[in-house]
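What follows is a short report on a single structure.
Just one protein chain is left out here, and the rest sit where they should.
Right, subunit A next:
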Amino acid sequence: MTTATTTTVRMTGISKSFLGVPVLQGVDLELRGGEVHAVMGENGAGKSTLLKVLAGVHRPDGGTIEVDGDPVSFAGPTDAQRAGIAIIHQEFTLLPHRSVAENVFLGREPVRRMQVDRRRMVADTRELLDWLGEDGIDPTDAVSSLSVAQRQVVEIVKALSTNARVLGMDEPTAALADHEVELLYDLVRRLRERGIAILYVSHRMREVFDLSDRITVLKDGRFVTCAPTGELTSEALVRHMVGRDLGEYYPDRAAPADLGPVRLALRGAGNDRVRDLDIEVRAGEIVGLAGLQGSGRSAVARAVFGVEPFTRGVLEVDGTPRQVTRPRTAVRLGIALVTEDRKGDGLALRQSVRDNTLLVRRAALRGARSRARSDLPALLDLVTVVSRGEHQEVRFLSGGNQQKVVLAKWLAVEPKVLIVDEPTRGIDVGAKRAVHELLRDLARRGVAVLMISSELPELIGMSDRILVMHDGALAGELPAGASEGAVMALATGHGIGEVA
């Protein structure tokens, strides 16, 4: 008998409310050593809260937690760590100005002769990094110099360094590119082999089926079901999560008649991130921009929008060459950018739905047009925002609704060119579909859409054409419905010919 049969953690009847709003109601969960236990549910179903209760971040209002049969009560994250439970949070929990080693041992710095034992911190961190095969990261590097994927690795190292027996992961792949996801899978499997219990929260169906041994489904804070992964189909799982069928469905692509004139054109454009870009996006089409993390996808978006402008080549809007050196110019020209960092760049979190929605209009347009808000309800309806009214602060909305507010913000100025960077990152299935339909609808009404996504099925399902970037330049163009293999081949620097 292996350790896989011993129960490590049992949560029974867990309840938790925030400001009187129940988030968890009597949830049960059993987690065994050596298993990957997936928790699924739409945003707002209570997955993250459940994880945070387990991690000692939130105290449950009711219910019990047992570790190896002994009831425990965590006053804070440190107590949970001591019981062998560590969590990788959805938001990165690293200090950018501090080194990798300092982050890994934050709050648990080894002390020797009254001083922090920096040598040991660095050595232990290096050992863990080597064990993961991550020798590209040095323990003395500042976290601010690392890529998103490398920061993820640091998060995992941080959790492992507590000698955790139970590891909670909240949407660990949300910020990763496809090739990095594979590395994470490997890592998770290795952790499982070592008898670690993994609580895996994710929206991505494929991941959950690839990785997990059992799946628990939550809906609206309540336990729905728990079953071995092998006994569930993806259709059944979706039914449990949303109470309705939602297959892999994308709206119809553009017909040739839908295509209008070229809205956005780049001719030989470049800066110190990207080079030799020749791109045309027509009214009525959605052009996908694929590439690995660091290939320059987002740099193109930032350059077009004037954040880090092009220094070479020509940028044309509706056939006229333009100098876009600041976002304000871009907005005036009818270019909109939905950034990948919704909370950091996209929203004023403490302001209301209304103020966020009208932010760009007030900033960019003059006079009466900027003050008009008669069409605000129509705008919010259009993007189907669910809120407790237009005065609610956006930080209280779910991820999906926040993203819809970002979209509404741009629709308020009726853009001609819409660039969306990871438009559905970290939002639930229903909201995702709403965003997809909205993007297609906008294209149909004559907007030129440039869509960046790390999620290949989404990119392929949505795009009328796919441009693939590699190492700061365009590696090639693929037609609608190209295979994931073809995209990855170009993205990793191989020609199309080699794939076929």
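The rule is simple: contacts are C-beta pairs under 8 Å (C-beta built on N, C-alpha and C of every residue); 3 or more make two chains touch, one makes a residue touch a chain; residues count from 1.
Operating definition for what follows: contacts and distances are computed from a predicted model.
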Not counting the visible chains, the remaining one has a UniProt entry; which protein name from "ABC transporter permease", "Cytochrome B oxidoreductase", "Succinate dehydrogenase / fumarate reductase iron-sulfur subunit" or "Chemotaxis protein CheX" does it give? "ABC transporter permease"
Using the touch definition up top, pick the residue from A:Gly107, A:Pro256, A:Gly319 or A:Gly389 that touches the left-out chain. A:Gly107
Which of these, A:Glu308, A:Glu393 or A:Glu477, touches the one chain of the complex that we don't see? A:Glu308
Among A:Val122, A:Met169, A:Leu379 or A:Val413, residue touching the chain not depicted: A:Val122
Sort through A:Pro22, A:Pro77 or A:Gly260 and give me the one touching the missing partner chain. A:Pro77
Note that subunit A touches the chain not displayed via residues 57, 76-78, 81, 89, 93-99, 102, 106-109, 111, 114-116, 118-119, 122, 135-136, 138-141, 144-148, 158, 273, 293-294, 297-299, 308
